[in-house]
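To keep things clear, I will list the structure first and then write my remarks on it.
For chain A:
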Amino acid sequence: MSLNFNTPDFEVIREESRCIQCKVCVHQCANTVHSYDEEDNVVCADDTKCVNCHRCVTLCPTKALIIRRHPLEFRENSNWCGKAIKEIYKQSQTGGVLLSSMGNPEPFTIYWDRILLNASQVTNPSIDPLREPMETKVMIGRKPEKLEFDSDGKLLTKMPPNIELKIPVMFSAMSYGSISRNAHESLARAAEELGIFYNTGEGGLNREFYKYGKNTIVQVASGRFGVHKEYLNTGAAIEIKIGQGAKPGIGGHLPGKKVGEDVSATRMIPVGSDAISPAPHHDIYSIEDLRQLIFSLKEVTGYKKPVFVKIAAVHNSAAIASGIVRAGADAIVVDGFRGGTGAAPTRIRNNVGIPIELALAAIDQRLREEGIRNYCSLIVAGSIRNSSDVVKAIALGADAVYIGSAAVIALGCHMCHSCSTGKCNWGIATQYPELVKRLNPDVMYKRLVNLISAWNHEIQELLGGMGINAIESLRGNRLMLRGVDLNEKELEILGIKYAGE
Partner candidate 1 sequence: MRKIYAFESKCLGCGLCEIYCRTAHSRSKDIVKTHKRESITSAIVVEEILSSSTISYFALQCRHCENPKCIKACISGAMYKDDNGVVRNNKEKCVGCLSCVLVCPFGAIKKNDDGKTVSKCDLCVDSGEPFCIKNCPNAAIKFLSEDEARVLK
Partner candidate 2 sequence: MKRYLIIGNSAAGVNAAATIRANDKTCSIKIISSETFNSYGRPLISYYLNGKIKPENIYYRDENFYKSSNIEVLLNTKVEKIDTIKKEIIVDLGEKIGYDKLLIATGSNPFIPPIKNLNFNRQKNVFTFLTYNDSIKLKEKITKNSKVVIAGAGLIGLKAAEGLFGQVASITVIDLADRVMASVLDKSEADIIQAHIEQRFISFKLQTSICEVQGGSNVSGVSLSNGETLKCDILIIAVGVRPNIALAKEAGIKTLKGIVVDEYMQTSIKDIYAAGDCVEFSDLLSDESKVFALWSNASSQGEVAGLNMTKIKTKAPKALAMNSISFFGLQLISAGIISNSKSGNNFICSVKNKLRKLNIFNDNLIGFVLINDNQRAGIYTSLISDKTKLSTLSYDITSRDIGFNVYSKDERTRKIWDYKGGY
């Protein structure tokens, strides 16, 4: 195909009066947008390659660069907007499945932004987190029906294994291979310092990170990459990945070029081979097969570790979740349709799955109706953006949340949506050593610690405002929520009243 219809998405504007030809942008742009013209001693830019990742903008010492949406406009109409047209250009050019990264960008309602929180006035005092203890610790895992004590008050019941989170936030699954070694190390070290957990994702665990085992949740996915006895026993908990919010119902594909020495050793696959996670677990074709996998994992780890099951938020998530609890899972992880991904077919990411808020509310309510909510923990994932999202998720019924996109943004991601190219300029979703080096774990893990500590202070402030001093009193406390711009049905599913009621 000679003629490429696609025009550049972004325009690079260089303020000549500020540019000092220092060529920092030339070195730093992995997409080779910037180039130095020796002859005229001028730096110029090729708009077509720009993905607007802001690497050059951030590092330019004189702030001479501005990246703008390319002014060229289609003669749009509301049906055939620019995006729709361009997607056809691309597909008619390549003939391939459209791939995209990060979460679902479509303008579906974001229910977090339509739920408001309560605060106590007069009838009960708010609690000041600076003076009073404010507890955000949560215990994730299976809980017995009740506790039995003998006559002189000694506890008889033996507690199943639970993991303790100092803050009800964990780092979501991002496989070793889709994100870089330094990104994984930053997540691991931050999890350790914060007293929370990070998820290895379906790419196995690098042996050098075994030392962070007590803050690691090891994932077992359909590809079984890097899964062996020692791996399972290293983590503090195991998570079976059935589905992912961004691509419910399909597997994953890590291109061969990303599988270097390090990744191939961790995933136990040959160097350069494509790592394909098949869509279903080929040993889980129905719920009872899941029970077998859960108990075989428990067997191999001596029943000393909680086993989570992660599903994508789909239509009958409530029924699935209740089945999973009855199948012996210690915690259910639900990943909403806005959950991030390194690479997923655009059509699936934009159209499959349901919002996490509705899925969460439905699952929590269903488990309560069946009286089994207290048996297990419920963790939600998929575009938790800030601490108020966390509080609203917990109030709707979650025990804790996973954050993925928020974590990588803290590590420097600028949402340029081109992780699938593997040339992440911030050293996150890349395996090129010179790019991976750009993410210095010694500095970057501190950013994650700062982010989560800040969120924790905010959560404590929000709790204090509601007159609560322990996070478990917020869990499922839907009276603390009110809805705005929501219809009756949405309020009913969320189980919350409209503001003013």
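The candidates were selected such that all candidates are chains of the complex that A comes from, given by their letters.
Convention: contacts are C-beta pairs under 8 Å (C-beta built on N, C-alpha and C of every residue); 3 or more make two chains touch, one makes a residue touch a chain; residues count from 1.
Since we're looking at a predicted model, the values are computed, not measured.
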Using the touch rule from the top, find which candidate among 1 or 2 meets chain A in this complex.
-> 1
Can you check the complex and tell me which residues of chain A touch candidate 1?
-> 17-18, 20-24, 27-28, 58-59, 61-62, 433-434, 437-438, 440, 442-443
